[in-house]
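Note that one protein chain is taken out, while the other chains of the complex remain in position.
To keep things simple, chains are lettered A and B as they appear, and every chain counts its residues starting from 1.
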Amino acid sequence: MAAPEKSSRAVGAVRQSFAPWNEPGKSPLIRFEKVSKRFGDTLAIDDLTLDIFEGEFFCLLGPSGCGKSTLMRMLAGFEQLTNGRVLLAGEDIAGVPPYRRPVNMMFQSYALFPHMNVEKNVAYGLVQEGMRRDEIRARVAEMLKLVQMESFAARRPDQLSGGQRQRVALARALAKRPKVLLLDEPLGALDKKLREETQFELMDIQIKLGTTFLVVTHDQEEAMTMADRIAVMDHGRVVQVATPGVIYEQPASRFVAEFVGDVNIVETVVEGGGSGSPWALCAKNDGAALSVDDPDETLERGDAVVVAVRPEKMRVSRERPEGEANVLAGEIWDIGYLGDWTVYRVRLDDGAIMRVTRANATRFTERPLDWEERVFVSFAPDAAVILTK
Amino acid sequence: MALRDRIGRALILGAPFAWLGVFFLLPVGIVLKISLSEQRLAQPPYWPLLDISEGWEGFLAFLADLSLENFLFLWEDDLYVASFLSSLRIAAVATFLLLLIGFPLAYAMTRAPRSWRPMLVAALILPFWTSFLIRVYAWIGILKPEGLLNHWLLSVGLISAPLQIIDTERAVFIGLVYTYLPFMALPLYATLERLDDSLIEAAQDLGASAFKAFWTITVPLAKPGIIAGSLLCFIPIVGEFVVPDLLGGSETLMIGRTLWTEFFGNRDWPLASAVAIVLLVILVVPIVLFREAEARRLEMGR
Partner (left out) sequence: MRRGLSFFNVTALVFGFAFLYLPILLLMIYSFNESRLVTVWGGFSTRWYGELLRNEQLMAAAWVTLRVAFVTAIVATVLGTMAAIALTRYGRFRGRALFTGLVYAPMVMPEVITGLSLLLLFVAIDVGRGYWTIVIAHTTFSMCFVTVVVQSRLVTFDRALEEAALDLGAPPWKVFFTVTLPLIAPAILAGFLLAFTLSMDDLVIASFASGPGATTLPMRIYSQVRLGVTPEINAASTILIALVTVAVIVAALVTKRSVMRAERGG
C-alpha cells in the first residue's frame, strides 16, 4: 500500500462516488456553528462546528457522555443552545419549536405510543400535519411496506418483538418525509444477529429515499458499517470527521485509534529520520528501533509520539521474518480462538503486551502456535500510524 | 411440600380470609336479611334471625316472613329517592372538581425536579394522615358567616355582607374536594410519573404542539390513574356522612346522612338496612370496576 494522500479519499466508504464534503462551494444541509451547551457546571458541547451534507448517512460516534445525544437533540429542538447557531438548509432554527422542525427522530426507546396500534402510531405525525385521510392511509401503507410491517398494522406495540418495534419507529419517523432523520442508538436494543441485518436494511432504505440520516451511536462497528462519514466525539468536541476508512486507517489521535477498533500502542520518542524524510526511527523503551512512515513529514527529532498498529496489520511467526523492518521478540501469552480469527496476545521481552490477529484461512494448521512459545511479531513501516496527541 | 409449609400456607391464607368472611361478608348478609324483615319496637328493634332449632319448618317460616316492604317504602317515599339522586349528583360533581384540581397538581408534581418529588408526595399524603374529622372541622371556622373567610373578604372590601357558604352545597363541595384531594392526586401522580418523557418528545417531534401532545398522549396514557382516582373518590363520597353533616346544613340531602338518621334517630333498623342494601347495589358496579383497575395497575407495576 502506498503512503496515503493527505486529502481524504473515500477509503472504505460505503459509496465511493458520493463525497459532497469534498465539493468546493457546496453548502451543507446542517451546520453546527461554534455550538456550546452547558448543563449547570458541566460543558456538554464545547465550541463545536460541524457540517452535514444532504443525502449523507452521518454517524456521531463516541463514548457515553461525550455529548453526541445532546447534539442530536439540539437539532430535534429538545435542547437549547448556550452559544452558537444551528443552521438547517441555511436557516437558523433556534426559535423553531420541535413540532415545527422538518426533522424527525427515531428514539432510542422507540417511544411508540402504547395506547395506539401500529397504524395509528405511523399516522400520528401525518394527522398533526392535517393531511387528508386517504392520503394518510396511503402513506402509512407505503411506510409499512418499506419496513416490511404491512401485516402488523393492527397490532399494539406491546404485541411486537424488539425488531418489529424498531421498524415501526423507523416508519413513523420517516412518514412525514423529514429533511433529516435522526436515529438515537437505533440498533442498541437489538441482539447481535438482528443488528447486523438491520444495519444493511437501514442503508438500503436510506439510499432508496435519499433522506439525510444522522445516527448517534457508541458502537463503532455500527458506525463503520453504515456511515458515509463519521464524527468521533469526546468530551463535547469533535475529534475527527472522516469516512470510516480514514477514521480507521488514519486516526487523528490516540483517542480515535483506541476508540475505533483495537490497536497496539507503543509510546516512544523520535530519534532518527524525521525532518523531511519519509520515515522516522523511534526508539522503543528497550532500545530496539522501530521504523515507521511519516507521510506528513512533520516529525522532529526528540518529539514524543505514540506508534499505533492495528492487530491485523501485525504478523506473528515462529521464525524471525527476513527483510521485515520492525521485528519484536516475545512469547505467546494468551490465545483466543474466535473461529474466523485467532487473537494472540504476545508478551514482548520488555513486558508490553501486543495483540495480533490472524485470519484462519485454512481449516487446519499443521503446527499451530502454542502457549508460551517464543515468537516474533513484525509489521511493515506503512502499517503503523504515528500520533502526536 | 413439607407438611409444615402446607400448614403455614393454609394459615397465611386462611386467617385473613376467615376474618373478612366473618366480619365483612357475613355482616353484609345480615344487613340483607334484616332489610327484608319488619321493624318492631323492642331490642333488637327487628324480628329475630332464622331460628335453627326449628329446623326445616323454621326455615320455611323464615322465608315466608321476608318481605320487600322496606324497599317498596323506599321507592315510594320521595325523601329516599331524592337522597340517592342527590348523593350521586354531588359525588359526580365533586369527582369532576377533584379531577379538575387534582390533575394539574399531580402533573406539576411530576414536572418538579426529581429531588423534590419525594417531599412533594409526602406533603400530599401528610394531610391524609391527619384526622378527617379535624380537616372538615377546620373549614367550619373558615366558612361560617362570622368565620375567617368572610372576615377577611369584608376587611379587604370585596364583599359588603357576609357570604352564606356553610350549610350550603358549596361548603359540601369545598369540604369534599379538600378531604379527597390526596385520593385523586396520588393515583394520578403515580401514572403520570411512570409516563416516559420520550413519548411526549416523540409526539412533538412528529408535529404535535405541547397542548396537542398533552391531549393525545398524556391524557390517554393517564387513563388508569384517572379511573382509579375518580372511583377512589366517587364511591366513598356517595356514602359520605361527615362532610354533609358538618358543612352541608339541613338542606343537603345525602344518603349517608339519611341512613344515619334512620338508624340512630328513628331506630328503624330494617329500613336503614334497606337503604344500605340499595346503596350497595348502586355502588357494586363502580366497586367492581375499581377492583379491576387496581388489579391491572398492580399487574403493570410488576
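Assorted remarks:
Criterion: a contact is a pair of C-beta atoms (placed from the backbone, for glycine too) under 8 Å apart; a residue touches a chain by one contact, two chains touch by 3 or more.
None of the values given here were measured: they were computed from a predicted structure.
Contact with the chain not shown here comes from a single listed residue; of B:207, B:225 or B:256, that residue is B:256. Although one chain is not displayed, chain B still touches it through residues 2, 4-5, 8-9, 11-13, 15-17, 19-21, 23-28, 30-31, 34, 44, 49, 101, 104-105, 107-114, 120, 122-127, 129-135, 137-142, 144, 146-148, 151, 178, 181-182, 185, 197, 201, 231-232, 235-236, 238-242, 246, 256, 259-260, 263-264, 269, 272-273, 276, 279-280, 283, 286-287, 290-291, 294-295, 298, 301-302.
Criterion: only the chains that are shown with their structure count from here on.
For the pair chain A and chain B, the distance between mean C-alpha positions equals 59 Å. Within the complex formed with chain A, the residues of chain B that make contact are 196, 198-199, 201-210, 212-213, 216-217, 220-221, 223. For chain A in complex with chain B, the residues that touch the partner chain are 76-78, 97-101, 103-105, 107-109, 111, 113-115, 124-125, 128-129, 172-173, 176.
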